[in-house]
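To start, the structure itself, in structure tokens.
Shown here: the complex without one of its protein chains, the others still in place.
Moving on, here comes chain A:
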Amino acid sequence: MSTPTTKKPTKPTKKPTMNTTAPTSALNVSRTTATAARVLRQLRHDPRTIVMMILIPCVMLFLLRYVFDGSPRTFDGIGASLLGIFPLITMFLVTSIATLRERTSGTLERLLAMPLGKGDLIAGYALAFGTLAIIQSALATGLAVWFLGLDVVGSPWLLLLVALLDALLGTALGLFVSAFAASEFQAVQFMPAVIFPQLLLCGLFTPRDNMHPVLEAISDVLPMSYAVDGMNEVLRHTDMTATFIRDVLIVAGCALLVLGLGAATLRRRTA
């Protein structure tokens, strides 16, 4: 057996703070899927949340359909927009609370002291909630298109694609803001702070070019505007228009950007 004593004593090391650049691989498939499975397992112990996540958008669409009973054209416009907005809001709420819990319960510190990459954690959450978002959006889209008479000219698959990207954007935003919330109360307040302004300015209530120029300019830089715009493109055009592709790319780009910002808020070393 080799004697460890032959090994020279390690040379004096630098300050420990120098080691924050960890070469842990950015993304590891099995750690990511393990994390996604764990998040879904946690939700499975909470069936009421799952039922509410999946049913509430359907109930809302149903309600909306009969609120605008006399003007089906209005339902088309608002219904399609809402198909994009629901996944964003649900995933925002679920993710911000889930990651806040992870931060406050000490499990995040434990995970980051283990060989888990930040990318694994974020991708794991995105994968788990993305799966839920697909189920949620598929049901809501199916209900709207086939039972409530939502008049879509384009392919419902494209509606689903936009809905999925919106869900990812919601996950990303939720993850990001959870870093700035010290309690569940604060996390819930981020919903009116981050989501409501986008809701007012996204073109749901009135076309964006009818707004005050300042507000229109603001709406131009908010991602939800492009989510709603993308939905409306599918509603009115048979093919993928250039505007649709632009919208999809912007929403996806924003989601990735905010996910990156979210990753930056996960620190292995904290005060």
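Quick note on the criterion: contacts are C-beta pairs under 8 Å (C-beta built on N, C-alpha and C of every residue); 3 or more make two chains touch, one makes a residue touch a chain; residues count from 1.
Here, contacts and distances are computed from a predicted model.
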Name per UniProt, for the chain absent here [options: "Aldehyde dehydrogenase family protein", "Cell division topological specificity factor", "Manganese/zinc/iron transport system permease protein" or "ABC transporter ATP-binding protein"]: "ABC transporter ATP-binding protein"
Option from A:Leu83, A:Leu116 or A:Ala181 whose C-beta touches the chain left out: A:Leu116
Interface with the undisplayed chain - residues on chain A: 1-2, 4-5, 7, 9-10, 12-20, 22-24, 28, 30-31, 34-35, 37-38, 41-42, 45-46, 105-107, 109-116, 267-271
